[in-house]
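Every protein chain but one is kept in place in this view of the complex.
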Amino acid sequence: VDCVGQVRVAVVGLGYWGPNLVRVIHELPEAEVVAICDLRGERLEHVGRLYPGAERTRDLTSLLEDPKIDAIVVATPVTTHFEIAAAALEAGKHVLVEKPMAACSEEALALVALADAKGLVLMPGHTFVYSPSVNLVRDLIRSGDLGEVYFVSSSRVNLGIHQPDVSVIWDLGPHEFSILRYWLGENPESASAVTRSCVIPGVPDVAFVTLEYASGTVANIELAWLSPSKLRRTTVAGSRKMVVYDDTSNEPVRVFDAGVDLPEPRGFEQYRLSYRTGDIVSPAVSTVEPLMLELADFCRSIVSGGEPRSSASLGIDVIRTIELVERVTVAAGGRSA
Amino acid sequence: VDCVGQVRVAVVGLGYWGPNLVRVIHELPEAEVVAICDLRGERLEHVGRLYPGAERTRDLTSLLEDPKIDAIVVATPVTTHFEIAAAALEAGKHVLVEKPMAACSEEALALVALADAKGLVLMPGHTFVYSPSVNLVRDLIRSGDLGEVYFVSSSRVNLGIHQPDVSVIWDLGPHEFSILRYWLGENPESASAVTRSCVIPGVPDVAFVTLEYASGTVANIELAWLSPSKLRRTTVAGSRKMVVYDDTSNEPVRVFDAGVDLPEPRGFEQYRLSYRTGDIVSPAVSTVEPLMLELADFCRSIVSGGEPRSSASLGIDVIRTIELVERVTVAAGGRSA
Amino acid sequence: VDCVGQVRVAVVGLGYWGPNLVRVIHELPEAEVVAICDLRGERLEHVGRLYPGAERTRDLTSLLEDPKIDAIVVATPVTTHFEIAAAALEAGKHVLVEKPMAACSEEALALVALADAKGLVLMPGHTFVYSPSVNLVRDLIRSGDLGEVYFVSSSRVNLGIHQPDVSVIWDLGPHEFSILRYWLGENPESASAVTRSCVIPGVPDVAFVTLEYASGTVANIELAWLSPSKLRRTTVAGSRKMVVYDDTSNEPVRVFDAGVDLPEPRGFEQYRLSYRTGDIVSPAVSTVEPLMLELADFCRSIVSGGEPRSSASLGIDVIRTIELVERVTVAAGGRSA
Partner (left out) sequence: VDCVGQVRVAVVGLGYWGPNLVRVIHELPEAEVVAICDLRGERLEHVGRLYPGAERTRDLTSLLEDPKIDAIVVATPVTTHFEIAAAALEAGKHVLVEKPMAACSEEALALVALADAKGLVLMPGHTFVYSPSVNLVRDLIRSGDLGEVYFVSSSRVNLGIHQPDVSVIWDLGPHEFSILRYWLGENPESASAVTRSCVIPGVPDVAFVTLEYASGTVANIELAWLSPSKLRRTTVAGSRKMVVYDDTSNEPVRVFDAGVDLPEPRGFEQYRLSYRTGDIVSPAVSTVEPLMLELADFCRSIVSGGEPRSSASLGIDVIRTIELVERVTVAAGGRSA
């Protein structure tokens, strides 16, 4: 942290997501982009042009040796997360690593152990737990307003972006699994999943996942790189109310005062249910950019201590859920009833 | 068929759906409602008031003996379908029976054998195969416009109506399974399903179903009686185009000229995919009421012969799909990964 | 009124709207369709087929002489309203006449005088004042929830139906003007309007109307027969809240807790305004058919006395508003700035 209290950050990896991180750190009063790093010269050139104050380098090692850098933000391919994050922690740097935090839970646990040993912040970039909409839904669940959570149904689909080294479950799954963990406060006990590799053989680009929780809640999650239009829509059906969260809408959270009341058995024959259809409310939601809040929380953890909301333990839970899903996955074509 | 060529129909069962059948038969030039039948006097009174020309009776037997009745339309609870339809066929009446056609495939097969032996029309009421929108999507699939069908994702959810003797799979499933059979021209080879009985113990009101087909197509189907708002939305993702069918929208069919092109392996490392995002077209769709077309097809089969589009074999396929799904269903709470 | 308390009604005019009136009267417990009347045999045939209990006639005179008829519902072209309604009143029949009630305010006043002299119900068919959504908005305005009504902006547009003898102002205007009268409780003091006759020379099919009220409220109304899709959307902007009423939506009333607060002049230079953007609420709205409520109100007035909500004085106010608008209308092409 420099003399004016700014955390001095280097961003490693300038692919799809990295430039967003650079932009937000640049805008954040609490931080300063002191260096950007990528193996590709053209990416350094392209991104660096807008931030003349940031050093450009292809050499990660020299970066880690630089004493004027407090923290490293890692936005490289998943398979490299462990190696880069571990090296940064070894070098005494705080680390924010994009989701998923590592390529397996063993790697993630090792990173946590290393960070603990060094007394450094290690934070996965689960941006959605900073989303005002996600937090509003969490409040509705936690306050009991929704009643018992019967089920969650979620679609996260778009067109692209295929990655040859990672399935749609590793790519889009962390968003869903981090949100569910954050909302429900529990991890799934069991799962089932069907995937298909439509475009590239062996690279699943469509997945239908079902999760079951000890509380009784069931969740159905559809992940796809092949859908015509971006869709991020999650329904949480509770015994009292239901809520629809749609990240791409102008009204991202809609609360339906609708439900089934008073199941009273009437003799052996028939239940008398009463269906309520009440008002629909779209609460006002803050439009603050979640990535801004995430990076501010990272800086706060470095400066003041305390676990960030997107904690390393959340990062581990997410990877364990992915691993659970992968263990039970049936690749379409190879199954019989 | 009477002297002016009208099929003389009696409608049995005046619950939720029966009155719609009475109304449409009354409006149809090819048919005439000569009798309505229900065990409940107040339903006979309530519905009969609007159709003073129709005889009202609680006595099914006398109805089946009435020589001026050509056809029986059965809209009673599922468990009674077999008995009533079989009696009607035995009495020489053509039969339209609501979906699902019977409570198990053995019953359905027995009805078909009986109808064949008697030379009578036996038709399940799979209304959706008469929907102009469903047929438009079928044409897009069959013509090859969509390319290979990668996956289908469908939600059919609403608030209510719980029935104590039937699960959401038997209640809402026939709609989905008949549409999929009609579109894809094949039956699923395998399935998985998770259900939960949220309101009435032992009566599943939420089901997440995955179907796999020999062609490679996978389908994810969400059925629920507990959702805040009626939703009937099906996405069919093909290799060339994608289509979204939403029964409740003013633009029920939307075709997205979007997809992934030209997967060309480039060395070992990376595929070069090209994503298209083109025009979106909402084709003009006829607003004819599908139930009107269904009942006209029933009359046409009776008068001119030939199988109705909603054929008995479609009815059997739908029941077999339900039975496949039930065999693999996991009720949430009783499974470990 | 017959021995079971049903009002015995004859419907005159079986064009576009008449069959809806016949259907609803047939369904209404309080009334009975005893006769239908039209000059065109094929319309009598077409509509009468569904209501075998109703007498069919082309002879209005004999209908008016029939003592078993209590009330006449008039759904003929506007230019004939006066003559038919007057004859019916003279013959001692209660009268419901479609909107606009007559072709000019003099005719409307003469009808009212005649009904008063005879002690009969005379009711214009302003269906929208029975709409649950329209009444919900009225309650919001009348209760002060919206604050001062700054402005109303309304679009009522569709494709068709051109009528050679009437402009879009006479055809679609009565809907808007009756709603505004019902909401605001006042008649416009002044107006301006521009029309264009796009398709048939001399028959305005597009009109932009502005109304000003003594209270300060201004209203902008767009009427067109030429729009691509049916649109009925009205915004009422108040000083406290705003409401959007969209008749074609699943959420027909939406209340926006948004507004401008506390205009405090700050020196000569600048006002300090505070903009609120709060929750959006879609209140639950009854789905009862307004036409059912309208006809029940007509029957109630006949049986129990008392003015119907769609009163003759409302009918006169609507015609006077049309006449005000017509006086100030500029036909595009014939004006200079």
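Going in written order, the chains are labelled A, B and C, and every chain counts its residues from 1.
Definition applied: a residue touches a chain if its C-beta (ideal position, glycine included) is under 8 Å from a C-beta of that chain, and two chains touch if they have at least 3 such contacts.
Just so we're clear, the structure is a prediction, and the values are computed from it rather than from any experiment.
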Considering the entire complex, write down the shown chains that touch the omitted one.
-> A, B, C
Of C:Ser192, C:Thr248, C:Ser286 or C:Ser313, the one touching the omitted chain in the full complex | C:Ser192
In the full complex, which of C:Val129, C:Val244 or C:Val318 touches the chain missing from this view?
-> C:Val244
Chain A residues that touch the omitted chain in the full complex | 26-27, 50, 52-53, 229, 248, 250
Can you list, in ascending order, the chain C residues touching the missing chain?
-> 150-151, 153, 155, 159-162, 164, 189-192, 194, 196, 198-200, 206, 208, 210, 212, 216, 218, 220, 222, 224-229, 235, 237, 239, 242, 244, 256, 258-260, 263, 269-271, 273, 275, 277, 280, 324, 327-328, 330, 332-333, 335-337
Across the whole complex, the chain not displayed is touched by chain B residues 251, 257, 277-284
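Methods note: only the chains that are shown with their structure count from here on.
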Dist(centroid_CA(chain A), centroid_CA(chain B)) in Å evaluates to 39
Whole-Å separation of chain centres (CA-atom averages), chain A against chain C = 53
Where in chain B do residues touch two or more other chains at once?
-> 229
